[in-house]
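As you look at this complex, bear in mind that one protein chain is not there, while each of the others sits in place.
And then chain A:
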């Protein structure tokens, strides 16, 4: 209808130009609509960049169930006592008021890819021209025998930040003197490769202050893990004798738990524990499965634009994707969001599209003022997002550098959250 009216009131040349540019949305539907599902590092960023850079030309709706969003990054620092929970909480007010984004606090429960609509738990149906899924992770059912989501209050995962993180910290604080904390670490690939080991460091920091004879048992199905040499050096230096890790050589891959009895069984040997953090194997957030865009547990994407390899009108960001070499991190999701925003704007409004560039840095805190980092730059190839050049902190670095690295991470936190939430 609008096309007809436009053809009447516009000049013939303008109308013809709009029709001749097949990749540009033009005026046929009024403002093109983008619906973004998930308001984390990927979703909030893509919504903000679409709204900001299209200067109102694109109608952006952000669907996120929680009003108060807790970042997973820095949630370990809350456990260690370096941050308040409120300091990692963010709301969506600025995205709505300053950027004109329609923020809808609801669960997305259905996607009709033919009709191009999203159904929400509350019953609303949102039409889209482009859909962005940035749902983060869910857990693989049965990944740790004996554990399911019903057990998450006895044995928290704390791998989605907020009440779970608070619960884990409260359990650690009320652990009996000389008690034992166990972590069941996840197999690859999972959200935030250094995350479980930064958590071990932060738990050790907390316990060394309030319960110095307590012990930490890490049951790990992986041979190796991110920044391993740095973490092990730090645990020896700061928390000598406190941390024990059982890798797959000693049955770390054969673990089951009993949340009722508070036991962890490693290769048949039953260990009684006081607090247990189970971080199960992971998969793309459930909405990707509902949309039918997964291949296995993850949603494959083309790194040039982050478009799903299953549907040209759906882009996927962050932890949920299978994209190549980038780790599943908030930094990665934020980086990918900017590439996706550029590509989507290009398709919908004809703005210039530049070659995709990605980057990631993961900082981890081992103890007070002892920060380390790992990161890399990436570019898109036809097969995947490929690493270009990387770097990692070194063992034996001096205290001033480690402190500077920690302070850098504080700067990054302020930067990325401003980049996400405005």
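Details
Please note the rule applied: a contact is a pair of C-beta atoms (placed from the backbone, for glycine too) under 8 Å apart; a residue touches a chain by one contact, two chains touch by 3 or more; residues count from 1.
To be clear about the criterion, contacts and distances are computed from a predicted model.
One chain of this complex is left out of the view, and of "Cytochrome c", "2-oxoglutarate ferredoxin oxidoreductase subunit beta", "nitrile hydratase" or "Dihydroorotase", the protein name its UniProt record gives is "Cytochrome c". When the whole complex is considered, the residue among A:88, A:118 or A:416 that touches the unshown chain is A:416. Counting the whole complex, the residues of chain A in touch with the unshown chain are 49, 53, 331, 334-335, 338, 342, 352, 354, 357-359, 361, 373, 375-377, 379, 388-391, 400-401, 403-404, 407-412, 414-416, 418-419.
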